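As you look at this complex, bear in mind that one protein chain is not there, while each of the others sits in place.
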Amino acid sequence: MGQHKIIGKPILRVDAPLKVTGKACYVDDLKLPGMLHGKVLRSNVPHAVIEKIDVSGAYRIPEVKAVVTGSDFPYRHGLLIRDEPFLAQGRVRYIGEAVAAVAAANEEAALKGADSIRVTYKPLPPVFDPQQAIQAGAPLIHEELASYRRSEVCQPIIDSNICSHFKLRKGDVEKAFKEADYVLENTYTTSFNQHGALEPHSAIALFDQSGKITVWTGNDGPHRCLREIGISMSIPFSNIRIISAFQGGGFGSKGGLRAEAIAVALASKVKHRPVKVTYTREEVFTSTLLRHPVSIRSKVGVMKDGKIIAKKIELFWNTGAYGEKGPWVCRNASMSSSGPYNIPNVWIDGYCIYTNNPIAGPMRGFGVPQVAFAYESQMDEIAHKLNIDPLEVRLKNVLDRNDETAWGERIISIGLKECLRKVAGEIRLSKPGKDRNCGKGIACMQKFTTTLQGVTSAIVKYNHDGSLDILTSSMEVGQGVMTVLSQFASEELNIPLERIRVSSADTDYTPFDASTTGSRSTYHMGNAVILACRDIKQQAVSMASELLALPKRELKFKEGKVVSKRGHEISMVELINRYYDGARGGGGDLIGRATFHTKSGTGLDSETGRGKRPAAFWMYGAQAVEIEVDRDTGKVNIRKLCTAHDVGKVINPLSCEQQMEGALAMGIGFALFEKVDINQGQIMNPSLASYSIPTSCDLPQDVNIFFVEEPHPEGPYGAKGLAEPATAPTAAAIANALFDATGIRMREVPLTPEKIEAALRKESKKEP
Amino acid sequence: MKKQVVTLNINNENHQVFINPNRTLLHVLREELDLTGTKCGCGEGVCGTCTILTDGRPVRSCMTLAVEAQDKRIVTIEGLQKDGHLTPLQEAFISEGAVQCGFCTPGMILAAKSLLDENPSPTEEEVLRFLSGNLCRCTGYYKIKNAIMRVIKERKSIHGPA
Partner (left out) sequence: MTLPEFEHFEPKTLRQACHLLKKYGDRARVIAGGTDLLNLMRHRLIEPQYLIDLKKISELQTLQYRDGEGLMIGSTVSLSELIHSPVIREKTPMLIEAARAVAAPPLQNMATVGGNVCLNTRCSFYNQSAFWRSSRPFCFKAGGSVCHVVKHGSRCHAVFQADVACALVALNAQVKLVEESGERTLRLLEFYTGKGESPNRLKPTEILTEISIPLAETRQAETYEKFSPRGALDFPQVGVAALIGYDPEGRIGAANIVLNAVSSSPVELKSTGSFLIGERLGESLIERTVQSAFEIAHPVNNTGMSPLYRKRLVRILLKRILEKFLSC
C-alpha cells in the first residue's frame, strides 16, 4: 500500500472554526417562528398508581397553550422492549418520571403551569435493590411485561422484574472447576454514573399543517429516533422528519426518546406550532439516563501455571424503571464479561433487572467499563494467588487471531498482546513504584460494535464546480466524524478538504444510518462513504468512455481525473460539464451512493448465547498506571498513565488522541470520583456541584498514548473504532495498582478516599 | 414586578432591552439579543459554559442579573474576532485539537483569554488551576492546556520573554 495523501494525517477538525466562534448551532440555540416552551411535571414518588391528575390550574394561566398527560398521548416507546410511556400511564415507576407537560408562550408560564397541576398518587411498595427485586414476592414493576412488544435481544422472565436474561453456555464449567488447581470466587460492584454531557437534552417538535412531524434534536441516531416515534405512534415513517443540530456531547445519553418524547407529545396537542423542551441539569440527572450499576459474581478455575480453564459469571444489572437499552447493555457486556481470554468453559447469566430507580442506559463503553473492572481485577487476584507476574498471566490467556471466543466467534484481528506489552513496558510494571506509597497496575479490555442494526448508507455528490458534498446521517457529537469522513472522500477522489462539505443529518435527505453510537461511525460510515466515492469513480469512467469514445477497460480514475492508457485525461469538472453539455452549461453533478453492513453478521442463540459473527469488529486496549496513595486520607493520585489501543488504522492521529484523552478522563471519573447517590429512589446529588465530574485539577498530566495498528480486513483502510475503549481498563488498572501499593483489594467502584481509608484502617488493625 | 430598560455594552455595541429585573444576563444574551454562543449548561454557576468577560474578568452570566451588568464592558465569544480574523487563542484551540463537542469551548476560550490578559506567562499548573472553573467532559483538558501553552510560547517568541 503506497503512502496515503491524507489518511493517517493529523487533519484539523473541520467543525472547530464554527465552535471557537460560537457559531455552531445546538438545539437550544434554535428559535422558530411561533415557538412555544415546554416544561414537565414529574413524579416525586418512586412507585405509585396515579389516581387523579387535575390540570385545570395550568389552563388558568393565559400564556399556557396546551397540557398533555399520558391519557392524551397513550403511546409507549422502546427500541428493545416497548415498555416506556411518553408520559406516565396509570402508574409512575421512578422519581422524575414525566406525568404531565405544559406548552406555553414562555418558560415562566410553562413552569407555572406545570406547578399548578395537581396529581393524586396512591403509593405502591417500591423496590430499589436488584437482588431484592428478583426475590419471590418482590413488588412487580411491570405487571404487563408479557404484553410488551420486544426485539429478540430482550428475553424477559415473565411475572418477574427481570427485563431480560442473557445466557451464555460454552463447555462444562462444573467439570472444569473440579479439575482446576485453584478456584477463586469474587464479587465486584459498580455504581450509578451520569454522562455529564455539558449540553442538556433539548428537542423541538412541530406537527405541521400537512400532518408531518418534524423534530429538531441532537439525538445520536436520527433515523432510529424517527423509527421509534413512528413505531410507537403507528404512523408512517414518511410522515416524520428528524433534523439534527450539533450535539454538545451525549456519551450514550441522547439516544432513544428523551426530551423528544415530551416535545412530540406537546406538539401533538398544540398543533402547527413548534414546541421546544430543554431539560434543566437536574432533569438530565433524574430523567434521562444513568450508567447501569452492576454486581458481578465471578468464579474462575485456574491451573497452577496460570491458564484459566473455567469461568462462571452472574451479573445483576440495575436497569431502573424502564428497559431502554438495558437488555442490550446486559447482553453485549455480559457476553464479553469473561474478558479477552481464551477460556474453554464459560457459563454466564446476565440479568437486566427493573427497579424503581431512574432509568439506566448506555454510557460510553456500553457496560464494558463495569465488566472490565471485574475481570481485570480478578486477573490480578489470580496473579497474586499463583504468584505469577500480572502481565505474564494475561499474555498466557489472551486471545489470538483465529481463537474461538466464549460466544463462538473466530477472532479476525487482535493487537492486544502488543497493547499489553507496550503499556507494561512504558510504566515499567515489573519495577516497584517510587516508594512504599506507590503502586503500579495494568488492565486491558475488549469491546465490540455489533452487527445487529448495523446498516449504514452514504450519498456523495460531486458538484460541477469541483466541490463535494457528503450526505450522511452520522451525528457530529464531538468525536470528529465530519473530519474523518472528509478525509476518506478526499483520499478517494483527490479533492482538497476545503472543497468538501459534510452535511448534518436530516432524515428527509440524508440516507439511513443505524446510529452514531458504539464507536461504529469511522468503520461503518467510513466504509459507506468510501464505497459511495468508488461508485462515483465508476460512473466517471463510464461517462468518460462515452465522451472520449474509448472502451472502459482502457480508462481509470487516477489522482482526481479519468485517464486513458493512451495519455488522454479529463478532469472531473470538465467531465461533468462536458457530459451535460446539452444543458448548455447549466450545471449538474455526479451522485455516488452506497450502503454498508456486515453481510455475515449473526445474532446470538437465545439459549447458549453463541453466534458466529455478532460483531462487526472488536476493539482492544490496555492501560497501566502508577499511583500514589495517601495512606491517611485514602486519596489516590495518578502519577503516570499509559494507554495503548488497537485501532486497526489511525485515520487521524489528532482525532484519535482526542478520543483517547476524553475516554480515559471518563475512565478516571468512573474509577475514582463519580457516583450518582440514590437514596430510596431519589438522587441526592443531581447537580454538577455535587456529582464529581473531574475538573482540570483532578486528572494526571503524565499521560502517554500509543496506537497499535492491527488492521481489520473489512475496515476502511483497516480501521476499527476508538471512541469508547480507553474508558474501560482504568478502574481495574487503578485497583490493581492500589493492591500493589497497599495489599488491599478493593472490589467496588468508585474507589473513593473514604472507602480506601476504611479498608486501610481495617487492614492496619489486623497488624500486630 | 416592573420591567425596566436596561442598557448593556456587549462586544463594543450598546443594546437596550426592556426586561424584568429577575432576568439573568445569560437569558438576555441568548433570548433577547440572539447571541447564542454563550451556553447554559447547568443554570447554577458550576459548569462555566455561560462564561463571559465583564471588564476583562470571567464571570458566570447565569449568576449575573442583567441589571447588574450595566456600565460594564461585556465580551462574549462572538466579540472576539476582529474583521473576520480569529484570535491567536481561537487559532490555537483549532490547531491543537482542543475542540470536540464544542459546548464548553466559548466559555473556555474566554476564561483562557482573561487569564492571559492578566498574566501573560502562567505556568502549566496555573493554567490548569484557572481552568478548573470550566468543566469539559470531552477532552480531559489536555489539548485545551496545550492550546493555551502554545499561545504563551508564541507570544514569548514574538515579544521576547516577559
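In order of appearance the chains are A and B, and numbering begins at 1 in each one.
The rule we apply is simple: contacts are C-beta pairs under 8 Å (C-beta built on N, C-alpha and C of every residue); 3 or more make two chains touch, one makes a residue touch a chain.
None of these values were measured; they are calculated from a predicted model.
Q: Check the options A:494, A:545 or A:685 and report the residue that touches the missing chain.
A: Of the listed residues, the one touching the omitted chain is A:685.
Q: Per the definition of touch given earlier, which of B:17, B:67 or B:86 contacts the omitted chain?
A: Final answer for the missing-chain contact: B:67.
Q: For the chain that's not shown, point to the residue among A:21, A:232, A:280 or A:598 touching it.
A: A:280
Q: Which parts of subunit A are in contact with the chain that was left out?
A: With respect to the unshown chain, the touching residues of subunit A are 42, 44-45, 95, 107-108, 111, 280, 282, 632-633, 673, 677, 682, 684-686, 689-690, 692, 694-698, 752-754, 757-758.
Q: Tell me which stretches of subunit B touch the chain missing from the display.
A: Missing-chain contacts on subunit B: residues 1-2, 20-22, 24, 43-46, 48, 51, 57-60, 63-65, 67-68, 111, 115, 129-130, 132-134.
Convention: only the chains that are shown with their structure count from here on.
Q: Where the centres are mean C-alpha positions, what is the separation of subunit A from subunit B, in Å?
A: So the centre of subunit A lies 30 Å away from the centre of subunit B.
Q: Would you tell me which residues of subunit A are touching subunit B in their complex?
A: Touch residues, subunit A against subunit B: 10, 12-13, 15-26, 28-29, 31, 195-200, 246-249, 251, 280-281, 477-480, 654-655, 657-658, 661-662, 664-666, 687-689, 693, 695-697, 699, 701, 703.
Q: Show which residues of subunit B lie in contact with subunit A when the two form their complex.
A: Within the complex, subunit B touches subunit A at residues 30, 34-44, 46-47, 49, 76-78, 80-81, 86, 90, 93-95, 97, 99-106, 109, 124, 128-129, 131-145.
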